[in-house]
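Just dropping this structure here.
Excluded from the complex is one protein chain; the other protein chains are retained at their positions.
Entry: chain A
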Amino acid sequence: WESGWKARARLSVSLPSEDSVLGAPVCTRPGTPSSTRLPDLYSQPSSMALRQLASQAASGLGLRCTAPSLALTQSPVGLLQAALFRSYSTVIDGLKYAESHEYAKIEGDVATLGITDFAQSELGDVVYVEVPEVGASLSKGANLGVVESVKAASDIYSPLSGEVIEVNSALVDDPAKINAEPFEGGWLAKIKLSDPSEADSLLDANAYKKHVESQAH
C-alpha cells in the first residue's frame, strides 16, 4: 500500500500532460446518481474517451481507490482501471469540510464529526484515538481529540461549536476504523450545534476537493 502511494505520487510528477487521464486526483461519490451511459469508445480519440469514461465511471461507482499495483493491459478496460486507481482520496458530497481535514455530517442540529479520507491516508495506520468527554462544550476550532498513527500523534479540531452528545467508543478497541471508514464507522464525536450558521463558513465538497488537490504530494 505504501509503495502504491509512492507510485501515484511519482506518476503525477513525471506525467503532467493535460491530455492524460491523470487529470483529477480526487474521485467523488455524488449524492444523486449521474448518468452512467458510457461514451462510444471507438469513435473518439482514445485518450479523450478514456477521460470521459473514467470520470463517469468513477462518479457512478463511487470508488475509493487504493490498489497499489495493477497488471495493466492496453485495453480500454485496463486503462480505465488505471485511471480510476489513480484517484486516491474520497470526498463525499453533502458534507461540510474544514481546511484542516475534518468533516461534519450535519443532520438537523446534530453534527457527526471525523477526519477525512485524505487525512487518514496522510497519517497512516491509526493505532490510538483520544475523543472528548460526553457533555464537553466545544467551540469551533477547539481541540476535538488526538489521532495517533504509527508515525505521528495529530491534534484534531472541531469544525463547529456545540456540546458533545456522543463519542465513538468503538475506536478504543478498533482505531483502524478511522483508516477503513473515515466517513462511516470511523466518526469521532457527535455534537449538538450551538450555532448552526457556522456551517456556512465551512467548505463544501467541491471546495474541499480543490483544497486537497492543492496539497501537492
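Simple rule for what comes next: a contact is a pair of C-beta atoms (placed from the backbone, for glycine too) under 8 Å apart; a residue touches a chain by one contact, two chains touch by 3 or more; residues count from 1.
Everything that follows uses one rule, which is that contacts and distances are computed from a predicted model.
S.K.: Just by its UniProt name, which of "Trafficking protein particle complex subunit", "lipoyl(octanoyl) transferase", "Solute carrier family 6 member 20" or "Transcription factor bHLH48-like isoform X2" is the chain not shown in this complex?
M.R.: The UniProt record for the chain left out of view names it "lipoyl(octanoyl) transferase".
S.K.: Among A:Thr112, A:Ser149 or A:Asn168, exactly one should touch the missing chain; which is it?
M.R.: For the chain that is not drawn, the touching residue is A:Ser149.
S.K.: What residue numbers in chain A mark contact with the hidden partner chain?
M.R.: Counting only chain A, the missing chain is touched by 2, 6-7, 9-11, 13-15, 20, 22, 69-72, 74, 78-79, 82, 100, 122-125, 127-128, 130, 146, 148-155, 157, 215-217.
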